[in-house]
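Structure below; questions to follow.
Excluded from the complex is one protein chain; the other protein chains are retained at their positions.
And then subunit A:
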Amino acid sequence: MKLAENLKENFTTGIMASIPIAIGYIPISVTFGIVSSQSGISLLQAAFMSFMVFAGASQFMAVNMISGGSGWAEVVLATLVLNFRHLIMSTSLMNNLRDVPAKWKSLLCFGITDETFSLMYMEQEQKPWLKSSPDFAAGVIFTAYASWVAGTILGGAFADIIPASISASMSISLYSMFIGLLVPAIHKTPRVVIIVASSMIINAILGQFISGGWAIVLATLLGGLIGAAFERGGE
């Protein structure tokens, strides 16, 4: 009985801890729903994407690429490259949850995003007893996931009400979201500029010869390599 109470408590702690993520996710997922609808992606498709993929930057990217006429292989491969970083986060989380049955872990791992992972990591540093708690992780993920899917549906549903003059200008939002993710990282670690600049230049050059989607994939892999080389030099 005591154990069951603890479990419930940890789940609730996770849900409450995740509210700041929901506050951040809702406006972004609403924007995603609107931009998708503007790009010719149906409400059902946008909601399906949020439901099945749950990885914000890659979803914006995919909508952009699909509406730009990229083929399925380009979109899927670019998604893989962009989301491969979750491997490191999942390794860290699953190491903490090593005593949890695999069927629960295979469900929980779906909920790893930059935000849910960072939040769990920070909370667990302060409250070590949450470290091995799958219920805490489930609570954090539940709030984040629900707000992401709900926001997408809300955005898609509202897309038609928004005046055309504003919605036509909303295609910038994808890029401002990316910029908003990058600038704080550059502020914190100035070396990131080298990675960003090299992948931009490589992408601009490759884009002259191959399709946009493949150029992004290659520029990401090469820019990342240049970044890794520079970090080594900095040590």
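In the analysis below, a contact is a pair of C-beta atoms (placed from the backbone, for glycine too) under 8 Å apart; a residue touches a chain by one contact, two chains touch by 3 or more; residues count from 1.
We adopt the following convention: contacts and distances are computed from a predicted model.
One chain of the assembly is not displayed; among "Extracellular solute-binding protein", "Branched-subunit amino acid transport protein", "Ion-translocating oxidoreductase complex subunit A" or "Sporulation protein YqfD", its UniProt protein name is "Branched-subunit amino acid transport protein". Summary of contacts with the chain left out: across A:19, A:122 or A:221, the touching residue is A:221.
Considering A:17, A:119 or A:202, the position touching the chain not shown turns out to be A:202 (whole complex). Where subunit A meets the missing chain, the touching residues are 24, 27-28, 31, 41-42, 45, 48-49, 52-55, 57-59, 61-62, 64, 66, 71-72, 75-77, 79-88, 90-91, 93-95, 98, 102, 105-106, 109-110, 112, 114, 165-166, 169-173, 175-185, 187, 192, 195-200, 202-204, 207, 212, 215-216, 219-228, 231-232.
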